[in-house]
Structures are given as C-alpha cells and as structure tokens.
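Structure below; questions to follow.
Each chain you see keeps its place in the complex, though not every chain is here.
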Amino acid sequence: MPEHTLKFPELAPSGHHKMNWVTGHMPILGQIRRRYEKDKPLLGQRIAISLHLEAKTAVLAELLHIGGADVAITSSNPLTAQDDVAAALSERGVQVHAFRGASDQEFDQLHQRVLDIEPTLIIDDGGELTERLHGSRSALAAQVLGGAEETTTGVLRLKALARQGRLTYPMILVNDADMKHLFDNRYGTGQSTWDGIIRSTNLVVAGKTVVVAGYGWCGRGVADRARGLGARVIVTEVNPVRANEALMDGHQVMTMEQAALLGDYFITVTGNTGVVRQEHFNAMKDGAILANAGHFDVEVDVRALKQLAVATRPGRSSEVTGYEMPDGRVLWLLAEGRLVNLAAGDGHPAEIMDLTFALQALSLEDLLEHPREAGVYPVSPAVDAWVASIRLQSLGITIDELTPEQTAYLGQS
Amino acid sequence: MPEHTLKFPELAPSGHHKMNWVTGHMPILGQIRRRYEKDKPLLGQRIAISLHLEAKTAVLAELLHIGGADVAITSSNPLTAQDDVAAALSERGVQVHAFRGASDQEFDQLHQRVLDIEPTLIIDDGGELTERLHGSRSALAAQVLGGAEETTTGVLRLKALARQGRLTYPMILVNDADMKHLFDNRYGTGQSTWDGIIRSTNLVVAGKTVVVAGYGWCGRGVADRARGLGARVIVTEVNPVRANEALMDGHQVMTMEQAALLGDYFITVTGNTGVVRQEHFNAMKDGAILANAGHFDVEVDVRALKQLAVATRPGRSSEVTGYEMPDGRVLWLLAEGRLVNLAAGDGHPAEIMDLTFALQALSLEDLLEHPREAGVYPVSPAVDAWVASIRLQSLGITIDELTPEQTAYLGQS
Amino acid sequence: MPEHTLKFPELAPSGHHKMNWVTGHMPILGQIRRRYEKDKPLLGQRIAISLHLEAKTAVLAELLHIGGADVAITSSNPLTAQDDVAAALSERGVQVHAFRGASDQEFDQLHQRVLDIEPTLIIDDGGELTERLHGSRSALAAQVLGGAEETTTGVLRLKALARQGRLTYPMILVNDADMKHLFDNRYGTGQSTWDGIIRSTNLVVAGKTVVVAGYGWCGRGVADRARGLGARVIVTEVNPVRANEALMDGHQVMTMEQAALLGDYFITVTGNTGVVRQEHFNAMKDGAILANAGHFDVEVDVRALKQLAVATRPGRSSEVTGYEMPDGRVLWLLAEGRLVNLAAGDGHPAEIMDLTFALQALSLEDLLEHPREAGVYPVSPAVDAWVASIRLQSLGITIDELTPEQTAYLGQS
C-alpha cells in the first residue's frame, strides 16, 4: 500500500508556502511544538484525522507528528481538500490520503486508508471516523484510547451513540470549550462576516441600518462589528433575556416584521430555520441586502425568495444575486444564503484556528494522561485555561497570580 | 403589641414622595401590581421581610401587600433604614418595624417583631431571618413555605445550612438569576461606579488611563463605561480566559505591577482581597485615584496605604482622601475603599432594582405554585424569562416568537 | 483705600483647600508657573480681571501674580463669587474685591476698585471691564496694552465696538482657540452634561433612547457619551451636512417632531431658541426627561411647558420638576431648563479650565511680545500649539517632530 494518496504531488511548493504563512500566525501551536520537539509526548501513538484539509489543519497534523505520533489524515469533505497542501504535508512526515473532488466511493476509501494506521487516537469532524469505527472497522475500536470532535453535527452523533450505550471510547467535545466558542464565534464570526459582506458589495456600512437576527455569541460579534463600522443595529430575538441584553448594549430590539421595513442589511445568526421569510421579503426596502452567518443555509428562506422573484439580476460579483420582486424592488442575496464568511470571504483567521487546534492537541494529551471510560466529555477546564495562558504568553502578556492570602480569602467565602 | 415600630411617623410625606418617584420608574413591579390588584395571588400568606429599608424596598413590600399578603418588614442594616420611608410605608398597610441607628439589641428586637407575623414566606438579605428561624424562633419554621435570599453572603449561609441538613424550608437564590446578575452587575455597577467617581472628583475621564482589576460581569461594565467616557482601559486578571476576553474586547492586559506605573484611575472589582497593595502604591503616579467597586472594602489594601502615608490631605469632598507618600506623591482614595457607587453615589437605579425585586416577588409566587422540599434553588428559568418579557413589554417592545416550523427544526437537532 | 474688599476673610482656610485641590489638576498652569517663578515675564504689568471668582479662576490670578504682575480681581457675576476662595486669594498676593451677593451698585463699585489698579492688561468675561474702560473709566484706556475675553457674549460686544471704530486696545478672543472649543465643548460638555443628568435622576441610561438636538461640537460630545453609556442616540439638526455626519457616526437622524415620540431623554445643545416646544411636549412619552446643555435657558420652551401643565410634581431632587400634562403624562424638566451641567452638576473639570486659562495667560504674554493695533484677534496658532504641547508634556507624552526631509517634502507640494 502506498504511503500517500495524492493527486498532484508536484504542487507541494505552493502548499509549503501556505503552511509557512499560517505557521507564523499560529503561535500557540508554535509553543506546543517547541515542547513536542523536546518531550515527544505522543510517542507510540497512532492518530487518524478527518478534517477539512487546508493549511491550518495541515499545521495541526504536522504538530502531532512532531509530538512523536504516527499520523494519517484525510479530508472531512471532498470539496475542501487542497491538493497543494496535501502534497506539502506528505513531504513533512504525515501520511496523507486526500484529493479534491473525490467521489463518494473514493471518499470512503480515503477514510479507510487513514484508519489502516490502526489509530490509538482520533480527531474527527462530523463523525466520519467514528461512524466507520462503529461500523465497518469496529474491529479497530478496541485500540482507540479516545479522540476529539470538532463540530456540532459530530457531537450530536456522538451523544446519540452514547445514549444508546454504543460508544466504545471517550470523545472530547472541543466545540464547547470557552477558548473555542467565546473566540471563534464572537470575534471570528464577527470580523469574517463583515469581511465577506464588504468584499462582495463594496458598499459603505456607516450610516446604514443593520438587522441582526439572533443575539447569541455569533450575533453579538456581528452586531458589535456593525456598530464598529458606523451602522445602527437592530436585533431580533426569540429569547427575552437576550433581547434585554441587546437593548442594554445600545441596540434596538423589535420583531423581524417591524425590522423588515427598516433594514439595509439583514444578517441571520440564529441556528434556526426560516428566520427571514416571505412576509419579510414583501416588506423590505428596495436594495436590501440579505446574508446568512449561521451554520446552515436555511436561515434565509431562499426557496421562498426564488418563488417570489419575477427575475434575477446579476450583482457586483458572482456572490451577489438580485431577486426582483413583482413590485420592482430588488433584494440582493449574498452567497445564495450559505455562510457568508466562508462563501464570500476566507473563513476564520489562522489565529482563531490556533486556539481550536491547540484545544484538539491538548485534549489528546489529556486523554493519555487521564484515561477515562467511553462517553462524551467536555474539554478539561485546565486545558481551556492552559490554551488561554499560552496565548497570552505568545503575545508577551503576563497576568497576575493569586497570592497565598488571596487564595485563602477565596477559600473562606 | 403596637402594629408599627417607628421613630419619626411625622416624616411620612417625604417618604411618600420618595416612593412615588421610584414607583414611576419600576414598570415591572407596576405590571405585577396590576395583576395583583385583580388576582390577589398572595391572599392568606404572611410575609416577613428583612431588606435595606429605603424607597425601592418599600415599593416591593407594598406590592406584596397589594397581592393579598400580610407583610411585615424591618431593615437588614440599622444604618440603611430611612425613617421617612418607614413612616410612609406604615401608612400603606404594611407592618413596619424599623428605624435608623438601632442598637444591636434593638436590631434583634425589630427582627423579632417582624417574625411575630408568623410568616409563611420570607424575603431575606444576609440571612437575618433565617438565622432566627433556625435558632430562637425555630418554632415558627414549620409554617414557612419558603423564601428568597438577596445576597451572596446569605446564599453562603444557606448553603452551609443545607449541607449540614439543617435547612428546614426551600430558599430561592435570587442573586444567580440572569436578569439579576447580567443587569445589576454589568449595567448597574458600570454606570453607578463612574457616577460615584466623577461626582467625587470632577475630573475628566477622556484621555486618562483606567486600570480595572477583574473582568467578571462587574469589571466588564466598569471597563465598558470607561471606554465610553473616552478612557484607555487596562485590565488585570488572574483568570487567563477572562484575560483573553478583555484583550479581544480591545483593552490592554497586564499585571497590576505593570499597570501600577500607568494608571490614572484604579478600580477594583474582583471579589478578592489585597488586589491593590503596598508594592503597587509605591509604583503609582502622583495623583492616582483609587476606588473599589467590589462588595467588600478589602480590595484596596487601605491599611497598608495608611501605614505608608506620612500625612493625609483633604480632597475635593469628604469622599476623597489624599494619602501622601514619603516621596511626596499623593494617592487619592475614594470613599475609604468602600463600594464607591454606594458610598459616593446613589447606588443602583430604580430600574435595576425593578428587575431584582420582580424576581423576588415572582419567586415567592413560584414557591406557592410549585411547593418543594427544603433546600436551595435557583430562580426558575421561567421566572427569569417572565421578568425579561415583562420588562420588554413595559418598554413597548415586542420580540419574535418561534414558528411551529422553527420549534420543530430545533427539536430535530 | 483698603487693599481688599472681602466679606468673610476668616473663610480663607477653606479657600486654600479648594485652590490646592484644583492646583493639583491644572498641570499646564503648573508648567507655566515654574517658568513664571524663574522668568517673571509679567514684571511691571498691572492686570485687572473680571471672571467668575472660584477656585480655578483664583489659580489663574495667582499665576499671573507669580509671573511678576500686580493683579486685581473681581467676580463677573455677583452670584458666582465664592467668599472663601476670595479670602484665600487675598492672602496669596492678589488684590481681591469680591463678595457673594453684591447689589448692582456694589457690583459696579467692585469693578471700579479693580480698575483702580490702572491696568496695562485685562482679562474680561462678558465685557464688564471693557464697558467701563470705554465709559466711566475711559481715561485709563490709553494705558491698556490689550486683553483677553472669555465668552461669546463679550466677543459680540467687542466686535460691535470694533465695527464702530471705538475699540481702543487689542483684545484676543480665547473662545475660538482650538484648545478651547475642541476640548471644552466636546469633552467637557459631553461628560458634565451626563454627570448632571445622572446625578439628578439616578436612572439607567443603557437601553434608553436619547434625543440630542444639535450636532455641533457640544452635541457630538453629548451624543458620544450617550452611546458610551449604552443608549441609542437620535440626532436632530437644521444643518444637512451635520445631519449627514451624525448619520455616518451611527446615530439616527430625524425631525424633532418624529423624535418627540421616541425619546426617553431630550438634550438641547443648539445655541438656538424654542428647539423643544409645545407641539413636541404634546407628543412625548410619559416620563420623558428634558435637559438643556446649551448656553441659554431658551432651548427648551419652559414657558410653554408651564402653560400646558395642569400641575407640577416634585421630582427626585430639587433639580427635577415634573410637569403634568392634561392627559396625565408627566414630563420631567431638569434644572428648569438652565445649563444642566452647571445647574445640576459641577461644571467643567479643572483640567478643562486648565486649557482655557493657559490660553488666557499665554495670550497676555503674546500681546506683550507682539504688540498690535486696537481690534479683535484670534488666539495665535502658536499659542494654541504651545498649550497643546505643554498639555502633552504634562502628561509625559512625546510626539514626533518633522524631519528636515519631511519639512522639505511638505514645502514642495
């Protein structure tokens, strides 16, 4: 069996170039790397990885290899595999089985190849590895000490397995860690959503009215950045506590029915479906811009929009489509309602993924140091704090430590 | 036994005047009041209250009376009882046993009088009623259906009792509710702390460097308002996750040792002790201003400051004291290190206490509707949401409701 | 003739205390003082001053004395003279002729006494000295080398005199300097207006709708601080350029007629009359709060408000009056429509007056160094820049200087 499955090994130089830029902006992985180079804490481990295979993921895979592990990786989505990065990574000591545009059958084969490493640890995205380790490759499951799962979808699959008593190893849910959701959602989504919107439209945000549907962590980030760009912000919510928070943060709060009349931009970040829909399209101003920053492309009801439209209009770029309403108004939909920061922008910056991937690496170590029963586990608070500390350290920031008197004082109360 | 224990019943007009102003700015209690006038949900209940007896508390006590209950109230601190409010409240159908400046013995007697009502429900602040109901008046405890506790200190006492298996009725911990801590701490403390500081010093905040020790909810509020006033903010923390949040929110983060050299204002909101201390005083700039917005007056080490000082200097008002260091620098301490928003300002606005006291009233109702075993309980999420909703309604704000499709969608995932 | 005219010389200790606090927060005057102590640039000059005689003004008068001048001072308003400060100042080498509550005749006599010093320079506020030097004391005018005027009112009088060819000496208009109007108006008024409002009402600003009438420098300051406190801001303007600026700064813009329906607070800063008037009172929400931060008490039409009202209601303090409308709504007017930052707060901080008074002192020096013909003059840009530089220096801040290459480059273009 060949050690790698690649389409374009000759693209390695471009891949190295991408990995180098990213490496320079992932200081936490860099810190871990210096320790791994010396201590090799993963020596003897075999790690199987299924993640979107691009430069940042490649840096994680390389890191684990430097930590002493044998590592095999494939892409969790056939469309997100970058062939140049795959080629470069294969030259850095990691087994790579990935190429862009794999068919369903090839996609499965690539995962099988990765599992051939007979993993002791896994990093999964959406449960692709776990599915096979509880199905066709269940014979391998007994050797698995545990793993970490990146996404909400994967977490749901794992919880279902755990409820049924079928999960055969411990899995750590990276998504719920403070250093993941506080940062990725609030700061990552906030900035990248506006990057995607501005880049597609080249319109001024200052002086505009921005309607943000949902005031969870992502919604706060989007609203905060909108204000930072000079917009007036209207928030819609179904949760009255969050609605009060939005209000006290200086935003206006109303129903989408009311907001539909006022907005220049509508951005959905609810995690729900049909948030902006026919009745709202009917009320909007000519020229309103619609974008989704929530995970799935169901928040703006694109089907209803298409049904209403009497014609479509080309926009400024291919990411902007105008839907002409029967009364002549045009509503501009960005990225066909898919995640605007990914579809029309570049997704999360390396520095944000630095946090998430550090949580991944350290969670694997944590599993080795503290073996546990099959089940789903949160990221250990110590790991969360550790990532937070290393980030500060990488930025040259020192913070206070409790004095003995302070520790004692807190203990009393 | 006289129905009331008052010092200056003739001050009632002033007390009514204060209660009227406050009533106009407590719309949630106003909403509840309209229902209570009609439905009398507390009919047959006897409620004993120990809270700081001033206008806002009086409005709560009157509300419970309007809801059908017999109510008796005293002050949880002999120095915070306002004689004019006490007098006015006694004219509105509530039994009042309170006067300013009660001796320790009188303080106990006033609480005994209140307990003479043989309460079925209690509202406690710091555990004064519970202490007696588990001691000298334990004979009454069996009739108590439950109660609500306002403060952290009281909560700690209750938890200790519960751990020892000695707590004889259910108590709801109002302090932990979302509509309490998110609002009271973040927005209440943020604004009132700066009100207290500006009022005492009459100095410009814009262009200054403000050091905020602690980035919990209160610290965020104080930091946010400082920026809103045009200051540059430095945050000190012992928690690395919070330190990262402060950083991502645009503040600088460093140790107090480093910040001591830079700050024009130092504001402690940590809940800990000795946060600003001798080594920091030694490093500060001439003219630095020190204030505490945390609960206890131990965050700034006032004792060390006094020991270092070679002289004191009168400041702009009695709330500002200058401590002259051996090298001639003068450090200005506000309110002797006590809570600056209360000691040098007016404490939380009526609208903030409107939320807290609504939680109190509704928690008592919740206890009646859902009786439970002895123990400590959080405020019910439904009550939290209810207060949030009523607040929005009182402001004329409507928010979205989930459509059946949306409810179904959320249920699937 | 007695050297001083005082009412309560025994109050000097309190006056010294006030002057000391203020001195510590006027670093620019402090810098000038160190030079004056050494160089005595005003030696041989006789300076007559008419300004509101309180601690900050007293520090200016003392400074000029330290600079070598003989100085005589009175108060430009009989109600603003502080007897304790007058007493203290008289002990520091300045001739003081001032007491609180002087009758019209006494007020004139005090100014006459001050002019008896036979001034070579004057500092005037509202033109009281200039009026007499062009009337009853015109014999003294020939000796006057020039002076500085603090207020808009005084400036208008001076310009009228100049137009008529009657002004007999040069006067510098301090009000128009960058370091005066940019700072005093934007940052001073912004902060002190909200200080006055919060102190009188003790209500939460976060989540409220604040209507700011006028988007000049003062209006921007008030709007900016409102947002900093968590409010949503609506701006009304008559100038379309400023209206666009307000919009691009993230505020809403509309007519007062529209805003009247929405505001929780209405703050006028237009310099005009009848900005909030009957038709607006009729439309406002119950409980709306009205405050004026413009110079004169005509911006809110108080007369119309009183005529509409069927009753008045006492508010939280004497600075808050409720006007009950025929339909039962109550509108709360602060400080009877007078400048809310002065009437309900403490006016501008020492640090702001530090800038203005430094401009005064340096403008006098400038007149000595660059004698000029009778007429009105702006503050010299060099003086403006000098005050700006000294302020930075007093804060320990260094800025860049142009390199020779940069100077040459700018010269070419």
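Read from first to last, the chains carry the letters A, B and C; within each, the first residue is number 1.
Note that contacts are C-beta pairs under 8 Å (C-beta built on N, C-alpha and C of every residue); 3 or more make two chains touch, one makes a residue touch a chain.
Note that the coordinates shown come from a computational prediction; the quantities given were computed from them, not determined experimentally.
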Please state: how many copies of the shared sequence does the complete assembly contain, given 3 in place?
4
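One rule holds for everything that comes next: only the chains that are shown with their structure count from here on.
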Chain-chain pair with the highest tally of contacting C-beta pairs
A-B
Could you check if the interface between copies chain A and chain C is built from the same residues on both sides, meaning over half shared, or from different ones?
same
Calculate how many whole Å lie between the centre of chain B and the centre of chain C, each centre taken as the average of the chain's C-alpha atoms.
38
Could you work out how far the Cα centre of chain A sits from that of chain B, in whole Å?
39
Quick one: report the Å distance separating chain A from chain C, using the average Cα coordinate of each chain.
55
Residues of chain A that touch two or more other chains sit at 244, 247-248
Across the complex, what residues on chain C touch chain B?
17, 20-21, 24-25, 187-188, 190-191, 195, 198-199, 202-207, 224-225, 227-230, 287, 313-316, 330, 346, 349-352, 395
Show which residues of chain B lie in contact with chain A when the two form their complex.
156, 178-179, 182-183, 186-187, 236-241, 243-245, 247-248, 253-256, 258, 271-275, 298, 384-385, 388-389, 391-392, 395, 397-403, 405-406, 409-410, 413
Sites on chain A touched by chain C in the complex
206-207, 227, 230-232, 244, 247-252
